[in-house]
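All protein chains of the complex are present and in place, except for one that has been dropped.
And now, chain A:
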């Protein structure tokens, strides 16, 4: 039905849409066909038609909608019916559930009934158990009774024990009593102890007093000793005094002796001068004596010499007779001597000449010998040369002969070959044979040359040997000749030995020096190695390859500079402090010599800085002294003022003579000495003292002081009296 409704709805809609499109097309066509003819009317008609169609459509729609609603209602009715049926089924189900439950409950009731029966059974069982338990209880009660009996016995024992305890307590009490008694005894003993202690204290006090007495005794003893010492000193003094007295008694004797001694002194001084003069004379005489002795000795010597000379003279005089020469005077002797000397000189000259000749002859001889030997050697050489030349010549001749022979042979061969050449040509063979022959020739020639060379060498060697031999023989001959001559031969040998020894010495010394050089060199190298080793281990460097650098401003240099500066600064400070100390010492001396009133620093011209405290204290001192002075001045001024005012107003000048004594002098006093003396008593009251002036004022004293007891009245009365006396109108 719904589908049908839907289809009807759709068909209506389709028809409506088609109608609207038709109507649209129609107006369009109509409008196209008839544009301006009755457009409005047609349009109105069309619109009216359209409206009708729309109404119809609307009513159809409504009808359809109502149908739909009706269908819906029916649907809802059906749903409600379904639900009701469901509810019915549900309730049926519930009912069945209830039925089931009822059945369950019935079952449960049955179960409970069964349980009840079970419980009843349990109960009966429990009752039985109870009976058993009661029986147990009874057994237990019986046990309890037994225990009670036992308890009773135990209690009995307890009671017995308690009795014992009581006994023990009694014992304890007894012991307590004993202890108390002992305590009492102890107290008594303590009291005794106290007594003893008191006694001990008294004894100690006695001891102390004894010690004090002893100390006083010792002091007394010391005093006694001192006194004894003083006594001894005094005795010594007495002894001294006595000796002095005795010595004093000796004084006049001593004076006499003195006089004698002085006279002796004068005498001795004179004699001393004489002595000195005598001594000088004695010395002069002694020197003369010595000289005289010397002259004597010389005299003796001279006499001896004279005798000797006389003998000599005689001998000389006799000489002439002994020698047989015509000698009488020394001149003749000298002449003879001269002649002899001349002869000697001549002979010596001859001797020298002969010697020189001999030497020259010897030299020439040796030269000749040398020349001889040379000539001989030359001749030998010449001979040898000649021999060699002869040998050479002979060899050459032999060679020439051989050569000629060879030539002949070769010529013969050549001729033979030439003769044989015509028939046959054996040129290659001939040339071969020629060559072979030439080779053989050359070899033989070489051999010959070698042999000749060896020969010449041998001959030369023999020649040299012969030369050496001959030279040696010549030397030997010369040596023999030298030996035959004078003692020079030995010295020559010795000289040779000496020269040999010297040479050996020289060599040895050279070797030693070399060895020493090596030694020193090795030592140097060793030192170098040591240094190298040290350097290597410690950081030596090869100056060629490495270089050592360090920072210019390194801490060591900075520290060294700092140190230098510190040292200089310290030295300066030391000098400055020394000067300060010196100045202070001088200044201290100055300060002690000056008074305290001088407040100026010592005027030394040194600028030493006094400490702040000192300056402050000085300032304080100055200020306080100033203050004192000012106060003094002020006080003085005030006192002076007050005194003058008192003098002027009261008419009395009051002076303090001594402590508590005041002297009053009146303005109108007739004499300068007229004064009243008052003394202040210990209780503070003033009392008038007796003076000459007060004696004249007896009446006023009696009236005012004794009767009226008023000092001011008395004083005023005195002034009035004096004033009346003074003023004369």
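Here is the rule we go by: a contact is a pair of C-beta atoms (placed from the backbone, for glycine too) under 8 Å apart; a residue touches a chain by one contact, two chains touch by 3 or more; residues count from 1.
Heads up, the rule we're going with is that contacts and distances are computed from a predicted model.
Think of the chain that is not pictured: of "Translation initiation factor eIF2B subunit beta", "Mitotic spindle assembly checkpoint protein MAD2A", "ER membrane protein complex subunit 3" or "Gamma-secretase subunit APH1-like", UniProt labels it "Mitotic spindle assembly checkpoint protein MAD2A". Considering the whole complex, the residue from A:553, A:648, A:672 or A:709 that touches the absent chain is A:553. Contact between chain A and the absent chain runs through residues 534-535, 537-541, 543-560, 563.
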